[in-house]
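Left out: one protein chain. Kept in place: all the others.
Letters A and B mark the chains as written, and numbering starts fresh at 1 in each.
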Amino acid sequence: MGSGRLYLAVAAGGFRRYATYRAATVAGVFTNTAFGVILVYTYLALWDEKPHLGGYDQAQAVTYVWLGQCLYATLAIQGGGAEKDLMERIRTGEIAVDLYRPADLQLWWLAGDVGRALFQMLGRGVVPFTFGAVFFPMALPTSVTPWAAFVVTLLLAAVVSFALRYLVALSVFWLMDGMGVNQVLMITGIFFSGMVLPLNAFPGLLGDIVRVLPWAAQIQMPADVLMGETDPLGAFAFQAAWAVALLAAGRLLQSAATRRVVVQGG
Amino acid sequence: MGERSALLEGLRAYRLIAGMWMRSSMTYRTSFVVTVVGNLLVTGLDFVGILLMFSQVDSLGGWSLPEIAFLYGLSVTAFGIADLVLGSMDVLGARMRDGSFDILLVRPAPVLAQVGADRFALRRLGRITQGAVVLGWALVSVDVDWSAPKALLVPVMVVSGAAIFSAVFVAGAAFQIFAQDAAEVQNAFTYGGTTLLQYPPSVFGKDLVRGVTFMLPLAFVNWVPAAYVLGRPYPIELPRWAVFASPLVAVACCVLAGMAWRVGLRSYRSTGS
Partner (left out) sequence: MTALDGVDGADGGFIELDGVEKVFDVRKKTGFMKRERRQVRAVDSISFRVGRGEMVGYIGPNGAGKSTTIKMLTGILTPSAGRLRVAGIDPSRERTRLAHRIGVVFGQRTTLWWDLPLVDSYRLMHRMYRIPDARYRENLGRLVELLDLGDLLDVPVRQLSLGQRMRGDIAAALLHDPEVLYLDEPTIGLDVVSKSKVREFLRELNTERGTTVLLTTHDLQDIEQLCKRVMVIDHGSLMYDGPLAGLHEAGESERTLVVDLERELPPIDAPAPARVVRVDGPRQWLAFPAAQSAAPLVARIAAEYPLVDLSVREPDIEAVIAKMYAEQAERAIS
């Protein structure tokens, strides 16, 4: 199909664009590794104090840390993916050009962001994760099935992550300034994705709430699927449901925004 | 021009340029308010994380919550001050790539002062504020037998810590001259450093503690003096006077960072890149 090829090309473009920032990638690997080391020690102390916190043992907690560092840039947890460019295009009005492109706006940006995520995963994520696996005890599966399920859950996580950021970015149509929006993205991303603490270690009602929010699809779900802590099919369903809901919301908002652009003449 | 007058010139230029950036940010008033609040929240998330941990446990690495809040408050306040003063130095690489760095070199003011004041942002007061609030809470809740030297160490830690982190920012800027695209590396030392110091040294491996004490002496921001104030053993053997050594370490760091900056600037002026 012709359009499938188009989005594939857009994704490849996203991949290549980030692949050109080589020094920045190396710098990012270094920083993620450093943060990983710091977090691992604090988690080890925490799990030392309270073994089986959130149902994890120490090795699982360590695995969670390195997975978080691996997915930090991949899923643009605190922003900085396709939505950054999208916001800039909305702010400058260049978005009007995109609207006339014979392609679906949302899919176009999704493809680009998936390409970016793939590069960030390979370029920035794999090395800190491997570093963690070599120097700290990790709980990694030895059979193929969990790894295969992990790949699926990662893909779904990438879509949920994009759909969230896309939704937030569209708000710039009404706010005309991305600073505040970026802040919101950053705070929610770091906190609700479980970068601070695994969501399953959150106490009481707060824990019950954060575990059903869409951000739970980003790190917690892939981590649990990889370590066999949850039923993969249930995780897929959870992620897919949020992906569909958020993409649909994005579409609704997008059509409202498009009408606005057309009415105002850009 | 003597060293002293160069310093005064630098401070003057810094004030002038920082003033311009402050005025610039005020032109987008709503954004300004939003980012101040946002900064407060973002930087506060670390402490929320610590609180979450303590909702599950009573101590971490053998330290109580007020004790860790003491470390946190010192680390974040000191880092916040350095971040407010020099936090935008990571735009240096971008300025070199787009050529606007050259403009700073034709102005009659020390380049370091101009780079330091670049993108000066008052919203960074958010971090200092929440760090100071946590420190204040820690000071009243921590179980310490306060003596004059212990009380004196608190402001000394904040000031020396701010100077040590400032030195890290300057060294990071010098590094960017050689690796313009690798600005993020300094995040590992700045943001990574302040995160590390929020937790007790007993949590970390001895080699890491040794590195942070002797090689990149971030431990003197709070760990070493705070361990004394709180009456906690420091994981590695140090002479007694080390608990009061923070100002000296800060001066040494600043001198070294200043030298690194000079080398970097000289290299830029001879290679143009």
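Keep this in mind: a residue touches a chain if its C-beta (ideal position, glycine included) is under 8 Å from a C-beta of that chain, and two chains touch if they have at least 3 such contacts.
Just so it is clear, the model here is predicted, and its values are computed rather than measured.
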Left-out chain, listing which of the shown chains it touches: B
Chain not shown: contacting residue from B:Pro108, B:Pro155 or B:Pro239: B:Pro108
Of B:Met20, B:Val33 or B:Val255, the one touching the omitted chain in the full complex: B:Met20
Touching residues on chain B - with respect to the absent chain: 1, 9, 13, 16-17, 20, 23-24, 27-28, 98-100, 102-103, 105-110, 266, 269-273
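The criterion applied here is as follows: only the chains that are shown with their structure count from here on.
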Inter-chain centre distance, chain A versus chain B - centres from mean C-alpha coordinates, in Å: 29
Interfacial residue positions of chain B with respect to chain A in the complex: 28, 30-31, 34-35, 37-39, 41-42, 45-46, 48-49, 52-53, 55-61, 179-185, 187-189, 192, 195-196, 199, 202-205, 208
Chain B partner contacts - residues on chain A that touch it in the complex: 21-24, 26-28, 30-31, 33-35, 37-38, 41-42, 44-46, 49-50, 53, 177, 179-180, 183-184, 186-187, 190-191, 196-197, 201-204
